[in-house]
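Here is the structure we will look at.
One protein chain omitted, others in place.
Entry: chain A
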Amino acid sequence: MSQQTPEIYSVELSGTKDIVKTDKGDGKKYRGLKNNCLERKKKNHKEEFQKELHLDDHKLSNRELEKKYGTDIITGLSSTRAAELLARDGPNSLTPPKQTPEIVKFLKQMVGGFSVLLWVGAFLCWIAFGIEYSSNKSASLNNVYLGSVLVLVVIFTGIFAYYQEAKSTNIMSSFKKMIPQQALVIRDSEKKSIPSEQLVVGDIVEVKGGDQIPADIRVLSSQGCRVDNSSLTGESEPQPRSSEFTHENPLETKNICFYSTTCLEGTITGMVINTGDRTIIGHIASLASGVGNEKTPIAIEIEHFVHIVAGVAVSIGILFFIIAVSMNYRVLDSIIFLIGIIVANVPEGLLATVTVTLSLTAKRMAKKNCLVKNLEAVETLGSTSIICSDKTGTLTQNRMTVAHLWFDNQIFVADTSENHSNQVFDQSSRTWASLSKIITLCNRAEFKPGQENVPIMKKAVIGDASETALLKFSEVILGDVMEIRKRNRKVAEIPFNSTNKFQLSIHETDDPHDKRFLMVMKGAPERILEKCSTIMINGEEHPLDESTAKAFHTAYMELGGLGERVLGFCHLYLPAHEFPETYKFDTDAMNFPTSNLCFVGLLSMIDPPRSTVPDAVTKCRSAGIKVIMVTGDHPITAKAIAKSVGIISANSETVEDIARRLSIAVEQVNKWDAKAAVVTGMELKDMSSEQVDEILANYQEIVFARTSPQQKLIIVEGCQRQDAVVAVTGDGVNDSPALKKADIGVAMGIAGSDAAKNAADMVLLDDNFASIVTGVEEGRLIFDNLKKTIAYTLTKNIAELCPFLIYIIVGLPLPIGTITILFIDLGTDIIPSIALAYEKAESDIMNRKPRRKKKDRLVNQPLAVYSYLHIGLMQALGAFLVYFTVYAQEGFLPRSLINLRVEWEKDYVNDLEDSYGQEWTRYQRAYLEWTGYTAFFVGILVQQIADLIIRKTRRNSVFQQGLFRNKVIWVGIASQIVIGLVLSYGLGSVTALSFTMLRAQYWFVAVPHAILIWVYDEVRKLFIRLYPGSWWDKNMYY
């Protein structure tokens, strides 16, 4: 940098140093990776970084600025120079977060999960064929087909999962509105409107009220300009902007406007000092992208489950490979067995089912205004144990609203709910009549035209937040404000400014007999009080004495203590003789009195909590979720809001509260006596991470105020160190790093900035914190239901696996073919397992604690054991019964089947004798074998129906749950039967599928076993309910 200033202000927001520091401490593996990333990135952009970290433009004079950026304030840049700069710096837009290339996403689906096992299976098939082919040219192509089918299965499920993912991502990208912003720029001494992407450093731009600030701008001149910085700093109040240098900190100084904030009113002319990613916002955005994305809890669970199943598959496969080889089977045959075992063990359709289940829930949540960007995040909310919520816009309505009034020596409460529907305070007092008149008249805000049919609270207003609040307040209570103002014509006005700290206007009255002028004034309460000599009580003017002044101060302190912004109101009827109708008021010369006025009342405003929030917070509490408020706003306001929404409950105190109650110093209070804590960013700055941990662990109710973006990050990391699953809600750009870091980031759909939406995993379309509760509920439900789905799917794997084991060990003709297994896994079982996602909750899931990370697993030991060794085994027996029945009734009694395999499979043996002395050709046997497959298939199918019904519940009886409440289950059962019928009777003649037309009665052979499964499971659940905590409960509840 060419200009060296002694004090270069380092923008704390970048915060990279802090992160690196925290990272070094905990030696987690992935953290290390992230570290590397950061380091690499840092090296690349080292120089740029230096420049970014320091911002001193606010201290420079206009001339110095012109010199620095090679521009001219009057004529602007030349087009050629601008083009050069554009080429050098790139367009003025944020680089979108690096997307994983689509092909990589696709390939990930192809090798993720069980796919690897299936690839191995496919390759083994081809290798087996290769070996066979090399020794015998006429080797059958069966293995090639099987291999190809396996590959097809992998590709098919991969494409499916990819499609599902892409679909949910698309919802999001349609969400980003890409309206190109225009900017008014002076170039070549001409005013031009160009797309703001083409802005370069040194451009002179003009911004007017309502526009978005197109880049980081140093203000050169301004007129009554206020900007909304809430997305950057979390302050809901508009900030004035002018060309004066007021603060060392570039974030606090008045002469800099930041990219993506909005100019609410007034106009600014300014010089662009940073564009695109080098803006403060861009910087925060890059901070967000530097934060590594954590794996979602459900992804961890599914990975864990895949490991279990793959482990079982591989170990059984290898075990039986060894057994087969030592039983003198040919290695080639052993390889084929291995393939069979792998295929039988891997629930091919399950991952696709899980994806569908998740996206179904995502759809359901979208209907309830939770838009899920990342499918896996659907469940994350359910396991959330801490919610770090932003205040402004999430907990609050993000608009100033009149909360309290003080007149007649009394505090009145105004309705702050979303629609202001019932204002219950006493409106009969004549003081109120005067006060309401001041509120109505001493106000410059106006509704934008053309919104007659919009409810008052939703109407757009020209004017600042407080005036808007007052306008809407009076409109609701008094009716048409514009009409009232018309009747009381304004003759003179002094708008609010920071030196006066008051606003004044003079009106004619609407009483035709009263020729006096009415002067109304509002402003900072203490200033207003100074100007008053009387006070209105019950419509009568009383002299302002000590006691009334004291009452005023008490009220003022009380309202202030609620974190509310207080305004004072007074008026004066100008005597008609001194100020006749024709009197010319001159606001510069102030030819009218501004003292000895009559004080009328106080009015306090706050950004009120949304009406649904307190209930939602209570629900979170009972669901065992800790709600922490993290805000950039003032501690007092933050605490007041926290109290009103229940984040700090009514009876809990902070250390400061205790100190005040006992009238002792804060330091003397035992800090663990307090249940709640309000921690400011300043305090947080000096804390070690151990101290942060201590606070997070020990206080139940915590509010963090005045926090910076990377402090939010620290808080989130602190929560995650407690092994909590952390949800972060937020809307501003300043929230985006924390949103990204959180296990689940929840952005606000209406108020949220694009950066926040980008960083988040979920978007609340109605900006309503209460929607999170719905999300939690859905998330917990989906976790329970996924358990059921997986248990259902795993069960039949044993029934599919046993045939192979028996085939190898006992030498029966193969009971079920590999292709047939695929028809179960990817055919009959798919819809039923999805149907379980529609199951209602068994009990009130919002009354239990969030599940413990890595302890309450999706697939736990009881689930695997119960599915594999109990129900699965019963199912295998039932299916074998059908198989044996078919063979016995065709002539092969069970005993004759033992060790028949070798002869059975010899192609040239065409006179194999059965139990009755009849002789069978190879084809006749093959057909019988296929009938056996079909029989085994039907056996599994029938028992899977029972399995589906028992999986509806885990603890309650199926009858308590309601057999018919979930209609989709019955759709699933119907689909199972229909697919089975079609396969057997429709495609029974297609040899390659090895299905045959099965005699109708074989469909009923396994029914007793199916009933047994149902009864057994009911008994299991009964004992679990009867003896909670018992040995049975521990071992049988999954």
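We take it that a residue touches a chain if its C-beta (ideal position, glycine included) is under 8 Å from a C-beta of that chain, and two chains touch if they have at least 3 such contacts; residues count from 1.
To be clear about the criterion, contacts and distances are computed from a predicted model.
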item: Omitted chain (choose from "Sodium/potassium-transporting ATPase subunit beta", "Chromosome transmission fidelity protein 8 homolog", "pantothenate kinase" or "Mitochondrial ribosomal protein S24") - UniProt protein name; value: "Sodium/potassium-transporting ATPase subunit beta"
item: Touch criterion as defined above, residue of A:427, A:497, A:918 or A:960 at the omitted chain; value: A:918
item: Among A:740, A:870 or A:951, the residue in touch with the chain that has been omitted; value: A:870
item: Residue among A:245, A:927, A:970 or A:985 touching the omitted chain; value: A:927
item: Option from A:668, A:899 or A:991 whose C-beta touches the chain left out; value: A:991
item: Residue ranges of chain A at the interface with the undisplayed chain; value: 22, 25-29, 689-690, 693, 721, 869-870, 873-874, 877, 880-881, 884-885, 888-891, 893-894, 907-911, 913-924, 927-928, 991, 999, 1005, 1008-1009, 1012, 1031, 1035
